[in-house]
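Excluded from the complex is one protein chain; the other protein chains are retained at their positions.
Right after this comes chain A.
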Amino acid sequence: MIKFFLMVNKQGQTRLSRYYEHVEIKKRTMLEAEVIKNCLSRSKDQCSFIEYKDFKLVYRQYAALFVVVGIDHTENEMAVYELIHNFVEVLDKYFSRVVS
């Protein structure tokens, strides 16, 4: 199950966030900061799945924007990875010339 969907830029500013489970508003900012910290510290040749607390993060970087999806263990990580790309392509098609 997907827990949340985030688009965060390199400076840590949230561009888009959607939570599918209730999370307190204060905890959200903390969560986003931690998540982006984890993703930023990864190098290019490390895998895109991070184990964070009791769920997994699947992230993908597009220029200066990180798209991060939090999933639990029942999801196929690679399918989610494809989903992220699909989402970005859709945005691109719909809004034409997407920039962060």
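Keep this in mind: contacts are C-beta pairs under 8 Å (C-beta built on N, C-alpha and C of every residue); 3 or more make two chains touch, one makes a residue touch a chain; residues count from 1.
Note that contacts and distances are computed from a predicted model.
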Absent chain [UniProt protein name; select from "Mitochondrial ribosomal protein S22", "Ribosome biogenesis protein BOP1", "AP-1 complex subunit gamma" or "Dihydropyrimidinase like 4"]: "AP-1 complex subunit gamma"
Candidates A:51, A:72 or A:92 - the one touching the absent chain: A:51
Residues from chain A at the interface with the omitted partner, ascending: 14, 16-17, 22, 25-26, 28-29, 32, 43, 45-51, 76-79, 81-83, 86
